[in-house]
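A single protein chain has been omitted from the complex, and every remaining protein chain is retained in its original position.
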Amino acid sequence: MNTHNSVSRLELVNITKQYPGCLANDNISITLMPGEIHALLGENGAGKSTLVKSIYGVVSPDKGDIIWDGREVSIKSPSIARDLGIGMVFQHFSLFETLTVCQNIELCLSKTQLVNIGDLASRITQLSEEYGLNVNPSRYVHSLSIGERQRVEIMRCLVQSVKLLILDEPTSVLTPQEVAGLFVVLRTLSNEGCSILFISHKLHEVTEICDKATILRGGKVVDTCVPNEETPASIAKMMVGDLAEQDAGYAKKEGTESVLCVSSLSLEPKQPFGTALKDITFDLKSGEILGIAGVAGNGQDELMAIISGEDERNIKSTLSLSKQDIGHLHAGERRKLGMAYVPEERLGRGAVPEMSLSENTLLTHSEGFIRNGLVDWQSIKDYTTTMIAKYKVKCHGEFSEAKSLSGGNLQKFIMGREIGQNPKVLICAHPTWGVDVGAALAIHQALLELRDQGAAILLISEDIDELFLLADRMSAICDGHLSPVVKTESTNIDQIGQWMAGTFIDNKSVSISNTTPAQKANS
Amino acid sequence: MIRIQARTEPSSLMKVASPLLAITLTLIFGCILFSAIGKSPTQALHVLLIAPLADSYNIGEMFVKMGPLLLCAVGLSLCYRANMWNIGAEGQLLAGALGGSAVALYFIDSESSFALPMTLLAGIISGMLWAAMPTFLKLKYNSNLILTTIMFNYIALYLLIWAVHGPLRDPEGFGFPESALFSDNTLLPVLFESSRIHLGIVFALISGVIGWFILSKTHLGFQIRVFGADEPAARYAGFSGKKLSWLVMLFAGALAGLAGVSETTGPIGQLVPNVSPGYGYSAIIVAYLGRLHPLGAILAAVFMAVLYMGGDLAQIEMGIPVAVVSMFQGVLLFFLLACDFFINNRLAFTNQATN
């Protein structure tokens, strides 16, 4: 840590922000010194994002003061924040795919800044070398990997000679190796006196890199600590309170017979900027959970869409369920054969936002509720009421609109709906993403219970820890290639991390060997 | 200090109140407009609202206008529920009128009891055909449905004009662009003596009930609603978007075609170039005003028919151009869309100033 003087870089005093029905920030006060790497910790919904958006001028707080370099400031817009020297890397990147890197960076600069910089492209190249960011200014953003895009975001801040860099969950989209690279950059910046505000919920990262941590819960500051004097477990306790029930690890099981077989599946992307699937082969056995790790955007969405039948292209013999080819069947028919699916997006795909929970039950669960084409609404309502109770979904009742539920409760509802169809195969994407600890635990239990009943579960997640916790066998996906499938006990985070970066891709199958998509894009 | 605040739950009161509020505001706008051009606002209101319902003849005429409006609006309600932006009811109506008339003229000397059913069927099929073309182009070639349906409206119009100037022109009509008068055998029966109310209004009311039944009672209707509200969810659930698109478009085309053939075999009795005073376009507003609910469309169609009557009367009695009707329709839709804002938002009165 680098303290040149005693004047704090940023001081937040009693920041308060009220949203309809939710007090997002409640009298939050934080101090940041120059060069300090400060972690902002908390569960989803603790108020971290709202707080940093207040600092960056995207959200205007209802109450409280922001003191910058010793004087009070009012940050009404991101451009004011940038003029002060505040840069931010968003969780969902704020890049424009149809523009080049250089144009993207130009948009963030004021006219005077542009004049001062002169030739922006060469400035980018120069900074890129200085910090080892490897960013090419003339590339179009849509051709960049996630990791590269993040580096473009950081570059955006560097070009403006940033004094405070805010990173919102920067590591959630990176491979372990990319995370290490990011940390090198952050340390360099810190040594130059740039303060860093680092939002995360990955505790080992926080203990590794941060000088100080502030823990938020329910919109309030509940604790502060010096991370390297703490253990991840002790910090976790601060985050979730005393209710925390650390997952103790579950018994692994061995699957019996193959239920879902994918053989040599190759597929061009349907969407522009999508990922092609390349020769994917695996089988999923009943009574097991098969986990697929991977950084977002490496073909997971395409793989799930083609298996579930949402992608309506006919892949005939490359996909079979219980030894029956299902590649030509549409999603509804696959469902009838015993396939269920929990998609990544809950609202807008897994559930229709403006429809009641009962109607959302009927969305995928029509068995027994339709007679001669007519809907038996009363039975659906009764069934839904029972299910809501069983899975402890917090809502006003079966008539509640899906969009009125919190993320965790909606996920419990969708999980309950899919499990309620007694599936032979459940495809489950990011089941606990953005879900609070209590709901996550309930969802884990439900998955394990379903496995123990003999169902085959395909679990796709970006959260490696969760995969190690739940999966009986594991694999990783990178740039549309699937790694070998191994037993969870016989592998470790390092190996899966390597696979996520594509080290398993051999020379024969692709023209570019041993590369991550990031490296490939650069070559 | 008044500020706008998002509601946590949409207001079900406003969902119903919004169309009524919009109608009221439109009438107020009308009064102001008439005062501005030096007409008495009370007289204007009387002509627009009261006079159309003042005597049995006018009420009868109101029902005559309501028929095609409602038929088209029911079909459009289903399309819009499915997020299929069919603006082509006008063209489908004209196609129905044209196809039906061709068959009616074929039966002009026939005594067959099949004549009328065949004529109506021809109208329905023509309407479906006219809806099928843009649907096919959308599903197969990804064309923009809004634009193709509009283009097909113009194409239908010129086709109809060509037909009454050419092949369907009455050979004994002194060269007027009109067909011969249909024989009684192909005319829709009149329901009440001394009025022009014909079977068309019965078709329309039945279509409203059928539309409601499909949407709220059947699994198909549920799929239509899901498809329109949230296409990714429909794909996820495995509902066939193609099937649903075809279904609602053909349904709407059939109803609009029936509306067209009911006009030529009903109040008009022959094929003329101006079969429709823009019923197909007005039906868009009827559908919206009825909250895309087939039963709501019935009420909205009554109001729209009254407005049409009022426009005619205003022209006759006050010398106001009949175009005032479509202006009011536009204003009505503006007000409706603006009022709908308050379904999800509300005004909050606070004492403290906000930033």
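Each chain gets a letter, A and B, in the order it is written, and its residues are counted from 1.
Operating definition for what follows: a residue touches a chain if its C-beta (ideal position, glycine included) is under 8 Å from a C-beta of that chain, and two chains touch if they have at least 3 such contacts.
FYI, contacts and distances are computed from a predicted model.
S.K.: Given that one chain of this complex has been left out, which of "Haem-binding domain-containing protein", "Transketolase, N-terminal subunit", "Glutaconate CoA-transferase subunit A" or "ABC transporter permease" is its protein name according to UniProt?
M.R.: This omitted chain is identified in its UniProt record as "ABC transporter permease".
S.K.: Give me the visible chains that the unshown chain touches, in label order.
M.R.: A, B
S.K.: With the full complex in mind, choose from A:V58, A:V73, A:I370 or A:L469 the residue touching the hidden chain.
M.R.: Final answer for the missing-chain contact: A:V58.
S.K.: Which residue, B:L53, B:I161, B:V272 or B:M318, contacts the hidden chain when the whole complex is considered?
M.R.: Result: among the candidates, B:I161 touches the missing chain.
S.K.: Determine which one of A:Q103, A:T125, A:Q177 or A:S404 touches the chain that has been left out.
M.R.: A:Q103
S.K.: Touching residues of chain B against the unshown chain: what are they?
M.R.: 6, 85, 87, 137, 141-144, 146-148, 150-152, 154-155, 158-159, 161-162, 165-166, 281, 284-285, 288, 321, 323-331, 333-334, 337-338, 340-341, 344
S.K.: So that we can see where the missing chain sits, which residues of chain A does it touch?
M.R.: For chain A, the residues touching the absent chain are 19, 24, 49-50, 53, 57-59, 77-79, 81-82, 90, 93-99, 103, 106-108, 111, 271-272.
Methods note: only the chains that are shown with their structure count from here on.
S.K.: Which bits of chain B are touching chain A when the two form their complex?
M.R.: It comes out as residues 5-10, 217-220, 222, 225-226, 229-230, 232-233, 235-240, 355.
S.K.: Quick check on the complex: what are the chain A residues that touch chain B?
M.R.: Interface residues on the chain A side: 20-21, 60, 308-310, 330-335, 341, 343, 345, 348-355, 359, 362-364, 366, 370, 373-375, 401, 404.
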